[in-house]
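Yeah, one chain of the complex is gone here, protein chain that is, but the others are all in their spots.
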Amino acid sequence: MRKLPIAVALLGVAAAACGTSSGGGTQAGSSSAPAAGGAKPLAGVKIEVAAKWTGDEQANFEKVLKAFEAKTGASVTYASTGEDTGAYLGPRIEGGNPPDVAILPQPGLVQQYADQGALKPLSSQVQAQIDQNYTPYWKELGSAKGQVYGVLVKAAHKSLIWYRQSAFDDAGAQPATTWDDLVSKTAQTLSDSGTTPFALCAASGWTLTDLFENIYLSSAGPDNYDKLSKHEIPWTDASVTTALQKMAQVVGKKEFILGGPSGALQTDFPTCVTQVYGQKKAAMVIEADFVAASVPQSGAKVGEEAKIMPFPKVGDTAPVILGGDVAVVMKDSKGAQALLEYLASKEGGEVWAKQPGYLSPNRNVSPDNYPDDLTKQLAQTIISAGESVRYDMSDLAPSAFGGTDGKGEWKDLQDFLRTPTDVKGAQQKLEADAAKAFEK
Amino acid sequence: MTTTVAEQPRHAMAIQRGVAGRIMDRLGGGVVQVFLVLVAVFWLVPTLGLLIVSLRSETANNSTGWWTLLTKPAEITFKNYSNLLASGFGQSFWNTVLITVPATLLVIGIAAMAAYAFAWIEFPGRDAVFLVVIALLVVPVQIALIPIAKLYGFLGIFGSILGVVLFHVAFGLPFAIFLLRNFFVGIPRELLEAARMDGAPEWRIFATVVFPLAKPAIASLGIFQFLWVWNDLLVALVFADTDNQPMTKALQSQMRQFGTNVDILAPGAFLSLIIPLVLFFAFQRYFVQGLLAGSVK
């Protein structure tokens, strides 16, 4: 397209006919009306950014992009990669035409793409923003081989259980602080009262890895967690057995899961949120803070009907697991670096923070921007990430193991959900897949 | 379609078998009628479901089945459609058009020339080359995904509409050449001979004698290629980037959250099938003709 006038002309027709897809009409004028963009440094520059968000999360992010457009005059197109970001970017990297900016759901991909030479180092301006706004821990997650490639633009607090207050009230159930209480008291009470305790989004494999990781971090401890993350201990280790057995206490009980295992395996994220707050069929969802983005749509209010409890401790301490999305530059362009600079800045972070379901890892984003107290509180936990806090294990793994639909850990845990009694078999499958993925 | 042909023997048979036979025939006919009505309903209901789901609000779809709309038609809303179009879906609709129209026209033009050569120009190795074309009929698209991605990267057209169009043209050619060549050889030799005798250059014979005669074949090829390209997902999935993605790819990217994205997917899918359906009903006889002329692909 770049080299061939015909295609350019065709595109021109398309653009003239209906405007660019992201700008929705307002931004389309920026190139045709230079007078308006006089003072803006990036007037007429086109930037494509790809991320996995759809629906509400996409709409929220597009508000940030709008603010960037308004500030710089650039026109930004948002591309949804779908759940499997690797599968989306793979052919585009192969074909030498990646998006300008990609937001990777896993630091594991930063490593992988850096190895392939698909990433561009960040400009000094972006790095300055990072140094100013991020703790070294977060900076490191966006780095590979000593080079900074990415900015963590969105953080997720993954050690939460969301519950529906009215279901708890009806049943007389209480939030739990230990796993055993969660299983034998909270969930049992709910179940006895006729409300299914949990809605699982097991069709989205990552929700299961999140659950497992929380149990594992708490039951096996941070040291083992680090070792398993790097595959220094095998998945057949006894610590994994314990964690899977604990997990089976919930997922192995038909009446604890909405629709049973087979129903859960057909439920994709965030449908389980709708099941709890919209259809009121279940009482709890075990997932991260970003559930908040889907709560309002179901007609519930965060902090009132939709409440959270910290993930209860399975072993000695309660787990805190974080996740995040890393923005990287895949094409050397002024626009791409400028967008990253904006996303890494206090200004950009604060625009985003006003949207529901967002936590900023940027320590200079004022907590006052968050829409509710609950989010404020969570944001605090993330910024002051302490010693025992760990990053989402599956996201650190090679994506063939930890981040691919229908493969590796996602698939093996889904299979485990089908036969929760077969802990050994699940461990063997996990070990086999991990060995394959880490060997490469 | 074939009722007139089928009618005669049935009457003859009925007469042969007398009154009792006629009653039996009626009875049997009744069962067949009912059965076929059921089958037709069976075939229509899924699409009807899609249409109705696309016309109901997300809350309504989450609480009751689409068939309840039949009792309370007031639920109909076009909000899903307006939301969809506001979200930039119009662009991908255009992209689909911009991919499909050139890909169809180019295939017709290029294949017609080649088919003419295969049918009416004697050259060494003609049969062998044509056998290669026939062999290529069944080659799966998958074989070219990786190499062509590399090639496009090298040419700098990866992600562009041009790249997608060319891919479709290439993979549409074997069928197109096969279909048209078989049609062209059926054109009476005298017509060509007469033109050649008059000293008309070959390109003019092609343009003024053969091409017009081949209209039905070209129409059926056209509708085939159009539907094939319009409905393609895989090629777009690999080769089109977001600016240039057709509707199929735009919808696919919403698929992983099917449960909560039905309000986008249903109207999107329905919009994507309107034009093919209209074309199909308008040109279905050419469509059938094309099927009959070269189904093995």
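In order of appearance the chains are A and B, and numbering begins at 1 in each one.
The definition used in the following text is that contacts are C-beta pairs under 8 Å (C-beta built on N, C-alpha and C of every residue); 3 or more make two chains touch, one makes a residue touch a chain.
As a working rule, contacts and distances are computed from a predicted model.
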Chain excluded from display, named as in UniProt, from "Anti sigma-E protein, RseA", "Monosaccharide-transporting ATPase", "ABC transporter permease" or "histidine kinase": "ABC transporter permease"
Which displayed chains the unshown chain touches: A, B
Which of B:L145, B:I161, B:L221 or B:A240 contacts the chain that the document leaves out: B:L145
Contact residue for the chain not shown (choose from A:S143, A:Q414 or A:Q427): A:Q414
Touch list for chain A against the chain that is not drawn: 83-84, 86-87, 90-91, 94, 169-173, 189, 191-195, 202-205, 255, 259, 262-263, 265-266, 268, 398-400, 403-407, 411, 414, 418, 437, 440
Chain B residues that touch the omitted chain in the full complex: 1-3, 5-6, 8-10, 12-13, 16, 29, 32-33, 35-36, 39-40, 43-47, 49-50, 53, 61, 63-67, 110-111, 113-114, 116-117, 121-124, 126, 129, 131, 133-148, 150-151, 166-167, 169-171, 173-174, 177, 182-189, 191, 193, 196-197, 202, 206, 213-217, 220, 227, 230-234, 237-238, 248, 251-252, 255-256, 258, 262, 265-266, 269-270, 272-273, 276-277, 279-281, 284-289, 291-293, 295-297
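Everything below uses one rule, namely that only the chains that are shown with their structure count from here on.
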Between chain A and chain B, centroid-to-centroid distance (C-alpha), Å: 39
Residues of chain B touching chain A in the complex: 62-63, 86-88, 90-92, 94-95, 98, 102, 145-146, 149-150, 152-163, 237-239, 241-244, 252-261, 264
Complex contact set, residues of chain A against chain B: 1-4, 6-7, 10-11, 13-14, 17-22, 24, 48, 50, 54-55, 77-84, 88, 91-92, 94-97, 99, 204, 267-271, 274, 278-279, 294, 405
